[in-house]
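Pasting in a structure now, in structure tokens, and then I'll have a few things to ask.
The complex appears here minus one protein chain, its other protein chains still in place.
Presenting subunit A:
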Amino acid sequence: MTGQTQTAGTVAGAVAPAAEARDISKRYGATVALHSAGITIAPGETHALVGRNGAGKSTLVSILTGLQRPDSGQVRFDGTPAPALADRDAWRQRVACVYQKSTIIPTLTVAENLFLNRQAGRGLIDWRGLRRRAADLLEGYAVAVDPAAPAGSLTVEQRQLVEIARALSFGATFIILDEPTAQLDAAAIERLFGRMRELQAAGVTFLFISHHLQEVYEVCQTVTVLRDARHILTQPVDTLSREALVAAMTGDAGETLAGIDRPAVPESAPVVLDVAGLGLAGFYQDIDLRVRAGELVGLIGSGSSGKVALAETIAGLRRADTGTVSLAGNTPKPGSVPAALAAGLGYLPQDRHREGLVPLLSVAENATLPITDRLGPAGIIAPTRQRAVAQRMIEAYDIKTDGPHQPVNGLSGGNAQKVVLARALANDPKALVMVSPTAGVDVRSKDSLLRAVAEAAAQGTGVLIVSDELDDLRSCDRVLVMFHGRVVREVSRGWADAELVTAVEGVEQP
């Protein structure tokens, strides 16, 4: 079966699609989430679903998994109409979804999570038998997890594998993975892909949702693009160029993210961030690193490389065992966030939902949190000044919002991240540290985010970007590679992807 026969609309002759949604429309109040969109997924393929934030991917997934009823249109599995919405068991035998948000209950054991609500019939639960069944199930899919461990102690990777195993144990052969790679490091992503290929060979069909177009090319055979609630195209991946895919997503011929052209930073520029001999047991050792005013420095490494812990130390969230962090010549009190901020640091935390934003407060309040002292005398926050400042930020960073009054939980991922960035830059920091600034952000927003960062650098801020994403690092003057707690390599602008990735994976150590 080649990809050509799998495009949407193929009916006669071919094997019935594993899953099919046709002419789906769905509105939420005034918002059209899907406008007669559809998707056809051939059995045994890995099908990518891409689209910018707000294109309708999540709605389509919730309709395909039976969590939402479409206003019109129909869903079929293996050629037969989907079961009634209330029949959860029937749905689970047909389709399973591994969401970004965990559907694991952290306080229960892995075994119990696997067999939740089917631990036993009416009678007593045989705990030993349950653990044995769980061990068999996990072993069957080569998932090395202790069934007796509390599920809350699993890593993101293990959690996903447990959820996939659980999905398969219901007999579902169609699995939706909603941005499974967003929180994984490169090695774990490779392991996930390997596993997906094995399962695919065993007859499992995947719908794969990702913001990383590279991953789509790596693991998928067919891609469906949604844009503005509509179906744009379904095409075999190998006949679609990267440019054409981005164009389909953005609606015009967008360019892939190249580095932004920036003048070189003169040697005479002052050092704004100076990390000397920094060490934290269990995370990193002997880190020396200097960022000059106007310089963009990247820091890449796998999840276990200690790069995030290093960023958190600079921001004062952790306290190093040895060494010092200096900001623009001052040495703020170690382990104190207010001291680091006062010394001129801007910090963009890794998890914008947890550490970055207060979801119920408005855009204006969130964006001006660190500069409230400038909005009025004696601690008074003048609403008009706050609004004016926020309005300027909204324009400067191209934040798509109803206005400064909108609560940030109503914003899309990319726009929420822009609010965090606007806030980090609000008090004109001398040095800016960003951790995974574009995680979960669509291509367009990524571009405007990175441009805003480059702009800040041009104004004289020294920027340290801690990220796994090569696109984030292309504009950097130099990129440092961390491996097992040490900086093992430094490459300057113009590096090749392969060179950086091999260093990150520690394949060839210097």
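To be clear about the criterion, a contact is a pair of C-beta atoms (placed from the backbone, for glycine too) under 8 Å apart; a residue touches a chain by one contact, two chains touch by 3 or more; residues count from 1.
Everything below uses one rule, namely that contacts and distances are computed from a predicted model.
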For the complex's missing chain, which UniProt name, "Autoinducer 2 import system permease protein LsrC", "Phosphate-selective porin O and P", "Heme exporter protein C" or "Altronate dehydratase"? "Autoinducer 2 import system permease protein LsrC"
Of the candidates A:222, A:235 or A:285, the residue in contact with the absent chain is A:285
Have a look at A:79, A:106 or A:403 and name the one touching the chain we're not showing. A:106
Can you work out which residue in A:16, A:32 or A:135 touches the chain that's missing from view? A:135
Just to verify: which one of A:147, A:294, A:356 or A:429 makes contact with the chain not shown? A:147
Give me the subunit A residues in contact with the hidden chain, please. 88-89, 92, 101-110, 112, 116-125, 127, 131, 134-135, 138-139, 144-150, 153-155, 157-158, 188, 279, 281-286, 302-306, 322, 484-486
